[in-house]
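For this view, one protein chain was removed and the others were kept in their places.
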Amino acid sequence: MSSKSKLDCSLSRRKFIKGGLTIGGLSLITPAFGSQKEQLSGIEKLWLDTPHGVGNEAEDYDATQVIYSLCEQCNTHCTMKAVITEGETVASPGVIRKIAGNPYSSLNTQPFGQIPYDTPVDKAAKGNRNIAVDGRGFRGGRTCLKGQAGIQTTYDKLRIKQPLKRVGPRGSGEFKTVSWEQAIKEIVDGSDLGTLGLKDVWAYVPQDKVMDDWDKVKAGELTQAEFDKLYKDVLIDTKHPDFGPKSNQIISLVGDRRDFIQSRFWNKSLGSNNTMHHGGICGISGVMGNIQSFTKTKKKRMYSDVDHAEFVIVWGTDPFVSNKGPTWLAPKFQNAIARGMKLAVVDPRMSKAAEKADMWLPIMPGTDAALAMGMARWMIENSRFDTRYLTRPNKKAAALIGEPTWSDATHLVNLSDPKRPKLRAMDIGIEGKQYVVSYNGALIPNDQVNEAELEVDTVVNGIKVKSAFALFRERVFEKTIEEYADACGISVQQMIDLAREFTSYGKKASITSYRGPAMHTNGFYNLRAINCLNHLLGNYDWKGGSISSGAMFNRFGGQYELLNVPNGLKPWGTTIFRRGPYEKSSLFKKDGYPAKRPWFPLSNHVSQDVLPSIDEGYPYGINAMFIHRISPILSAPRGSEMQSILKDPKKIPLLVVSDITLSETASMADYVLPDLTYLERWGLESIYPNQPLRITHFQQPVTRAFEGPRAFEDTLIEIGKRMSLPGVGNSAFPDGSTLNSAEDFYLKLVANIAFDGTPVPDATKKEQNVFIEARKKALGRYFEEKEWRAAVKPHEWSKVVYILNRGGRFEESGYEYQGEHLKYKMGAQADFYSERVAGKRDSYSGEFFDGLAKLQTVKFYDGNDVKDNSLPLQLINWKARHIGTHRNISDTWLREIEEENFLWINPEDAKIRGLSQGDNVKIKSASYEVKGRVKITNRVRPGVVGSSYNYGHFAYGSSAFKIDGKKTNIDPEYGHVSWAVGKDTGYAGRRDAGFCLNYLHRADESFKKGYLNDPIGGGAAQFDIRVEITKA
Amino acid sequence: MSTQLTVEQKMTKTNKKDPLTLWYVFLVILLALGAVALAARVNGGLGTTNLTSSMPWGAWVSFYIYFVGMSAGAFLLSSLIHVFDMKHLRKVGRDATLVAIISMILALCFILLDLGRMDRFWHALWYGNITSVLAYEVRFYGIYIVLLLTELYFSLRHDLILQAKGDGLKAKIARLLKLGSKDATEEGRQKDWWMLKVLGGIGIPIAIFGVHGGTGLLFAVVKAQPYWNTALFPVIFVVSALVSGTALVTVIYIIRNWATGELVEQSLVKSLAGWMILFLVVDVGLQVFEILVGLYGLEHQEIATLFTIFTSRFSWSYWGVQLVIGVLIPILLYIISRTRNSTKGMLVAAIAVVIGILGVRFNIVIPALTVPVLPGLPTGYYFPTLVEWGTSLGVMGLGLLIYTVSARYLPMDTKANDIT
Partner (left out) sequence: MKKLTRRELLRNNFISTAHAAEKDETSKEPKWAMVIDLAKCIGCDTCTVACKSENRTPPGVTYNVVLTEEKGNYPNVKATHVPRPCMQCDRPPCAQVCPVKATYKMTNGITAIDYDRCIGCRYCIVACPYGARYFDFGGTYEQEMLAYDEVQAPEYGTQRGKRGSKNSPTSVTRKCHFCYHRLLRDEEPACVEVCLGDARYFGDLSNPNSIVSKLAKSPRAFYLKEEMGTHPRVIYLK
């Protein structure tokens, strides 16, 4: 959008100025003035002076001082630009002067759009517009406040600089520094701490061989004793061969660089099935609820094409603050609102998005399905759904009416089978596995008609069938709108208003949702219900509707098959958190229902249950654990218990933590390996299924703060070599190339990106010089040109440079749409009914899950309702706008924004409890009690209290440890007066300020050391905590 | 009367040495304390204070306006005496002038202490700004001090010449200070009186409008602070200056005469106290207007300031120091005839006023600044640090030292005046 048309937008957004201009309430604001005079009056000349104390130093920079990379201050992973200046006090010759957005990337340049990808780097660094007129120079783009402060994460003086080895018992807080060589040697070979070496505990055997023999045992062809003898050194448990090889007892919990660490090293080099990322504590229930709402795609997230939407419901997420992410979504939303888009927000507290919304629906937490189903009922009763869309039974038929997607509304479900699958052609005697639909009363495979009946309820071949839509309709008609309204605390009128608005804009209405409805024991079903609203509109792939692209350039294949390991291992066996159906495991045969701990047939990465499972030794115990860039003590439920598990060497015989500082978790480790921070190394995370253009970006080194730390990949490569594992060193890749350092991996990845489709141009000689010059200035000896070049083939180099020079590959703008559709389409089937879900059983009761959306209360594992009636308030939480997870607390500039995480409470609830603003309170849940301070605000629903979850550190530089007998430094107190912290005084609070919300997480007493989970989605039920607040 | 005199003389004579040494010891302690605090201040900058960007001014500025007020008040008193020939008050004329000078020195010390860049104090004179009250003010202070010194000279000249005769330190000092003047005639004295009248005439407007009115103006022009931003504010500054100046001169007169064994004239004390109470009543009246007008305006920031004054945790400085000590006690002491007619009673009343006005000054500067100028900005909080207290005591110690030395070596006792 040109700045001119943008301007017009902002001026025409008047109709959105509503609410009686409460800003006028700031008594300081007075109304407008007429035309702007720019001639100074006589009086004004009084204060003019010829400049003194003013010079001409602009601190200008050019392309040799710019490196574009990727921000990892939160899990949004935006593109970014770092400007480098000279310095003496950091290890590299360059110091990062300032971080801004990358002008080549649309993620940083909303609403203007990125500069053309072929803009020469020297020009890009200089910008191209006139700030006097346009107001922008386009030298840099947007990044959020956390991104700005990232410098302080890297330049944090309290980071760890050398590998540390525990002294004294685990968690005692005493360490000594050791060399990298020693650390790696002792991790692999064992140590005087009594830790076993990986070498001693590692063993792998392929699944086929074992299972063949196991079948023989079952068939009586082989005795158990013979089997034991064959496999006792390689299997975890010869009585339960399905647990897999001993390599599974080396487990990892991983935050980033998952492709390298998990897909490559853990799975294929180590042959371990046990590598989990944060999933379960992040948003897994939502992801699974989305995935199970579609067939033929893995649509993980729910996003709107904001740029052309007319109406968006933001449902339990805050795209202005968190989600993925504010840098890109906030300006998009603001301009959409200015253009006239309407916004409704479903959230128990007034999020930043809700502040700007036309409708705020402060729902009772965890009752999202009720709202969705109430809306659905009204929509069906009033025929406000897209019948034309829903009656199309297949892709081709949908295409005929210009629908890129279709739904299963007409597909029949086999209700006579206890697993209630969809009826297949073969079930009615027609060859094939197609779904079956009813057309003019006849049952026909879905691919043979262009239209089918929506409401079907019949019996065929003795099989009772109903259409998915009929089932859905029945389900939503189980309760009246009044009952739904009652259940979710939203008035009938508001519910209807929302549904009416939602259905008033054709395909240009959609829902953006994330963690709010998901992180409950019923999160999966909530998401199913919400998805069905989009289904009813059929808004997928429509301009202004639901977007599911996430289009990228090929990263792992093309030039190099990066995730393939020649002679690599194939991981197998039960994962520690028990992914997959319980019924297939040997434990089921032994224990039957209920399973001792929940099994997750439909989820993955249930990270919060990893440590408790280890503690119980269910399904088995482990030998070694690596934790990398994740800190369960603060981020997972009941950190205090997580801590005691981590501390126990009997449960975790070897604990290695890769971190950048002595975090809460790192301080429990046997060995702490100082990693490079995101500004010092390579990386490639990117979670953006909401962008209409193909975008691929990655991290590359920008600076180096300290000499000692090393990229975790390098450590793993060393470990792999010492253990003679496949996939490291020579011939680590299928093409025979080597993997000796992180560069070897990531530069190949860049080559893949460069050559995908039409390869990018070669970097000119000039650009190549800029590249070298910039790295020399920024990195000095940490840039090894020869090694970098050697990582790719000579002919690839100049294209690699082209991409590195731009921080990624960004598709040209202007190609987002094809007609009325998005260019990158999901093109898949939307499911009202999920047979995959219907066929899986709850591992407690053995009952089947429900293939439909469902209104469900908050439950324990054993199926009983969580009541906690003595705790009248429901505690929710959210992401602080100024802190990313728990890993930005070292950033003083961010701590200045707010000194702690205040507990929001409605004035009504505060009054009953005699609380006044800022009071210290005790927050008591069924399982724990913490202390906090209240913020009394009308921006939260009565009966609900909440807070950001990003505080509560007790290590991380906030308390002293002993390293080599010396006490470590802690963060200083700011300000020369003690009372000036916070409150916009510009003085930061302490790193250990506030409280850790997760300590309050509700225990689930129906299994050992368990916490409320979603049994289907697998997410931690972080928003199902009930509490009472009392004055401290 | 004479018996009383001898008794007092005896008392002072017999104890003469000890109290004076004690006094000097006391002053040395004060100065040492001040020096230590000053060193900390110089080293640590304003970080050694409890000032912040939301509370940019504190004790030092309060003391500064306190002493400017004291100076202006004392000077006005002396000028009134000279210009309107209030002969019965002449006895305190010199004291008043001296007090005015010393107060002004202290005021400047405080403002110097308060400068972020003390090393650049000279910028204040070297550079200027046509619209800055403060720029004019520093220049007024310069003129005013010169004027005060001139005035002191003329009021002492005659006695200096007399004192210059003879040996000893006092004579030597006098010889130095008489600036070569030899005219010890009565005619010369009359000329001096005339000079004093003229200087007073020039000085009165300077003191009223320039020095203390101007200092009030420093505050009054700040539209960002509605509590200060009234035309009455400078007037109140002047009146309260008169209150404090009169009070201090009264205190000094009584104490010095006690200390030197001179006669304390009851009628003089009563008359001074009368003036003091008169000024005080006017001052209180004006302040009531200020508060009423402020409240009536319903302006948020102003009301918040008043609320801060009346109800904050430091409101004791308003109710206790400013009202009870500064107003109620002196007025009561004056109303009750037993105390009114007692030197000690009036001394207590005057001391109470001197303390009370200090409260007034703090309550002008601090509460207004604690209230944020925009809702949402931090609310200020302030209590002086040890460094601020220490330096302040040191500066006041310096003032007392200057006075003590002056009283000792200059012909401050004005017996000669009795002649006229």
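Assorted remarks:
Each chain gets a letter, A and B, in the order it is written, and its residues are counted from 1.
To be clear about the criterion, a residue touches a chain if its C-beta (ideal position, glycine included) is under 8 Å from a C-beta of that chain, and two chains touch if they have at least 3 such contacts.
In this text the structure is predicted, and so the values were computed from the model without any measurement.
Of the options A:Thr79, A:Gln148 or A:Gln608, the residue whose C-beta touches the omitted chain is A:Gln148. Within the complete assembly, A:Ala338 is the residue of A:Ala124, A:Ile160, A:Val306 or A:Ala338 that touches the hidden chain.
Note that of A:Ala100, A:Ile236 or A:Ile1016, the residue touching the chain absent from this view is A:Ala100. Contact with the chain not shown here comes from a single listed residue; of A:His77, A:His240 or A:Lys352, that residue is A:Lys352. By the touch definition given at the top, chain B reaches the unshown chain through residues 45-47, 51-54, 56-57, 111, 114-117, 120-121, 123-124, 126-135, 137-138, 218, 221-225, 369, 372-377. Seen across the whole complex, the unshown chain contacts chain A at 3, 7, 10-11, 13-14, 16-17, 19, 21-26, 28-33, 35-36, 38, 40, 43-61, 85, 87-90, 95, 97-101, 110-111, 126-127, 130-137, 139-145, 148-149, 151-152, 155-158, 320-321, 326-327, 330-331, 334-335, 337-338, 350, 352, 355-356, 360, 362, 705, 881-882, 890, 892-894, 896-897, 906-908, 937-942, 957, 969, 971-972, 974-976, 980, 984-988.
As a working rule, only the chains that are shown with their structure count from here on.
Look at where the CA atoms of chain A average out and do the same for chain B: the two points lie 68 Å apart.
Within the complex formed with chain B, the residues of chain A that make contact are 26-28, 46-47, 975-977, 979-980, 983-986. Across the interface of their complex, chain A is touched by residues 47-50, 52-54, 130-131, 300, 374-379, 381 of chain B.
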